[in-house]
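One protein chain is absent from this view; the other protein chains keep their places.
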Amino acid sequence: MNEDLMQKIMGEVMKKMADAPVAEATEEKCEVKEEAPVAPCTANFTGCGLTEFVGTAIGSTIGLVIANLDAGIHEALKIDPKYRSIGIIGDRTGAGPQIFAADEAVKATNSEIVLIELPRDTEGGAGHGSLIIFGAEDVSDARRAVEVTLKELDRTFGDVYGTPAGHLEFQYTARASYALNKAFGAPIGKSFGITVGAPAAIGVLLADTAVKAANVDVVGVSTPGNGGTSYSNEVILTFSGDSGAVRQAIIAAREVGLQVLKTLDGTEPTSTTVPYI
Amino acid sequence: MNEDLMQKIMGEVMKKMADAPVAEATEEKCEVKEEAPVAPCTANFTGCGLTEFVGTAIGSTIGLVIANLDAGIHEALKIDPKYRSIGIIGDRTGAGPQIFAADEAVKATNSEIVLIELPRDTEGGAGHGSLIIFGAEDVSDARRAVEVTLKELDRTFGDVYGTPAGHLEFQYTARASYALNKAFGAPIGKSFGITVGAPAAIGVLLADTAVKAANVDVVGVSTPGNGGTSYSNEVILTFSGDSGAVRQAIIAAREVGLQVLKTLDGTEPTSTTVPYI
Partner (left out) sequence: MNEDLMQKIMGEVMKKMADAPVAEATEEKCEVKEEAPVAPCTANFTGCGLTEFVGTAIGSTIGLVIANLDAGIHEALKIDPKYRSIGIIGDRTGAGPQIFAADEAVKATNSEIVLIELPRDTEGGAGHGSLIIFGAEDVSDARRAVEVTLKELDRTFGDVYGTPAGHLEFQYTARASYALNKAFGAPIGKSFGITVGAPAAIGVLLADTAVKAANVDVVGVSTPGNGGTSYSNEVILTFSGDSGAVRQAIIAAREVGLQVLKTLDGTEPTSTTVPYI
């Protein structure tokens, strides 16, 4: 219940405010601001001493690599033993941005997608996190796939628009590759797009708007309970077609989405980074 | 981890407090209060320029209507094509309130329930959101169903009681109709009630208390992992019987629930709006 959460937080805030004299709080200004930002806005490859660590990025995304995955884990995760090395992308917030970014990584490197799964997360929000595993015969390929994915995320978060009440997401690629095929059934090599709306009611409207706006082929519609989502509060339309049509469908849905999401709490939805479509 | 969330929030709060001199914060008082409330407490039909927008209500609930649903979406959502128009209710917080409200809408209008799905949501809370779709041959019927649902929500949130640690929900109707039948298997035309407790342990106690308090027929007990919930942290008892018995069962469970939920963090559970049972 959002009201409860708010009450709990307000209780804590009031307690802390009582504990910390105001003057002190003001003096803490500079030190506090020097701390690491909660949600880093660019891929960060600062090491942590572990050879397995590759980097972090927006959405509480982490990238890891394992040079020689243990046979027991290979078997438990049903990963083909020929992929000695794996690259791992995981995050708390976002599945679409990470999957579209991973799709670029698959195109750019000698690696394969061996697992994509979507936890129900977004840290109290309405959507998913993700777990993506790349397989490669060589560790440098696995690492490269993870690096490319982390670097692409600033772009693929560009058409993610959030408010306290919900979110919108739009993604587009001119040529879908194996990550989009595995996650969404996208036809390989064709233009492909998705529209996402949360709460799910908004996603239904986006889907209808998109398919009416251009001549696109519906690949699927995922709803909270039909197995296409992990009980997230989203409706996701996936579609392919010629490049112009896919973009036109997205642009029409985006225009409607930005208007309708705002009605819930009056907050103007804004891009998480910079729109790319 | 709730402690982590709290820490993160406190960090942000302290930062903002440092940024915003206290005097300024006090001066902002009036402007801030004029903004739209985060959780509107009554249905709000102020338009947003889109003909598809019907209104919003408590629980981050939105109501939409599509006059002529695209055939591709019809098919993907398995909605009978004879329902040219659909009404859509979606929300972040609450499934019971919206479903019981939709049940009144089905009774009052020439519309059918074509889809009810429950995302795992409540914005970090223990329960569900919902997605409800009404089908109608005429757009005015679909719109009317959405309007009735939005207006009923203030009532159906009356026996939802939350604290930071969990929540209780009780719903009652004298005559169950098609929404309750579709969502919970309620026998059509009979008195029907539900008890919900979160964390789920409390829901078990409510269920036992309810069935011992009156001669009611158990329709079902949903638990976090048996498919009746979307992995929410709730146990839901659904039951029918004669009107007096259903109410008596609810009243007994509610009395126990209010006492036991309070033990978790000392917070007195209070009605979200005004109790109706």
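First chain written, first letter: the chains are A and B, and each begins at residue 1.
Everything that follows uses one rule, which is that a residue touches a chain if its C-beta (ideal position, glycine included) is under 8 Å from a C-beta of that chain, and two chains touch if they have at least 3 such contacts.
Computed from a predicted structure; not experimentally measured.
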Touching the absent chain when the full complex is considered, from B:Arg84, B:Arg155 or B:Lys262: B:Lys262
Options A:Ile133, A:Leu205, A:Val218 or A:Ala252, residue touching the unrepresented chain: A:Ile133
Interface residues of chain A (partner: the chain not displayed): 5-6, 8-15, 17-19, 21-22, 35-36, 38-39, 46, 48-50, 52-53, 56, 60, 62-64, 66, 69-70, 72-73, 75-77, 86, 88-93, 115, 117-125, 127, 129, 131, 133, 160, 162-165, 167, 230-231, 265, 267, 272
Residues belonging to chain B that touch the chain removed from view: 1-9, 11-13, 16-17, 20, 22, 25-26, 28-29, 32-33, 35, 38, 120, 123-126, 164-166, 199-202, 204-205, 207-208, 211-212, 218, 220-221, 223-226, 229, 231-235, 237, 256, 259-260, 262-266
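By definition in this document, only the chains that are shown with their structure count from here on.
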Centroid spacing, where centroids are CA-atom means, of chain A and chain B in whole angstrom: 27
